[in-house]
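Of the protein chains in this complex, one is absent; all others appear in place.
For chain A:
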């Protein structure tokens, strides 16, 4: 079967700066793949191109959702359309809906899977009511999966840092993605939280059947989690392979030299 995400020669220019330089990347269903590289290598920009936040200068982003099996080119589609297709992401610098409750944040994630319109909202017909009830329950179930249920009615901005990161994942999962893109999910977490995150990500893949692409700086997390790794530097793909190969790859070591591995 075709890879669920197949990126070919992706390029992103910001004026004179080539932030992503002809990167190829693919992911098969059920994999956990990591994208690593020093700060400013273009990893977040790569995510932005795939999720429609920025329109890539050149290249192809092809998806093949496991449910339909139909391949589609998604460059240039709006972010919300891409989310509807089944890609969901988290943000490196947390972007929760600060003044909404934890539950509401997840309920927003259900938005593309809901139908109610203006009339439904005003009339509250049985169908809208049932949908609303269902969404509340589903969202709560998702919170439970990420151990966030004790915060259910808390405002997102009042959560501890680690919980905010998990809430970002919960919110993304609520959109029912087949591919989840995590941008530095462990950033700012303590070692205990990072270990828990490791378990959580594996659990999401195993029990929810969601494929995962993550950007991460925490090398122990990357090495233990991922089945394959892509390494970028200055926007260019410099290595790809299984963790053991990446660890001993001279190019990778050179790219990371002078930079702390954990930075």
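Assume a residue touches a chain if its C-beta (ideal position, glycine included) is under 8 Å from a C-beta of that chain, and two chains touch if they have at least 3 such contacts; residues count from 1.
We adopt the following convention: contacts and distances are computed from a predicted model.
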Among "Branched-chain amino acid ABC transporter permease", "Tryptophan synthase alpha chain", "FAD-dependent tricarballylate dehydrogenase TcuA" or "Electron transfer flavoprotein subunit beta", the UniProt name of the subunit that does not appear here = "Branched-chain amino acid ABC transporter permease"
Consider the whole complex, including the chain that is not shown, and state which of A:17, A:150 or A:253 touches that chain.
-> A:150
Touching the hidden chain, out of A:15, A:117 or A:250, is A:117
List the chain A residues touching the unshown chain?
-> 51-53, 78-80, 83-84, 88-89, 91, 95-101, 103-104, 107-109, 111-114, 116-118, 120-122, 124, 128, 132-133, 136, 140, 149-150, 152-155, 158, 171-172, 174-175
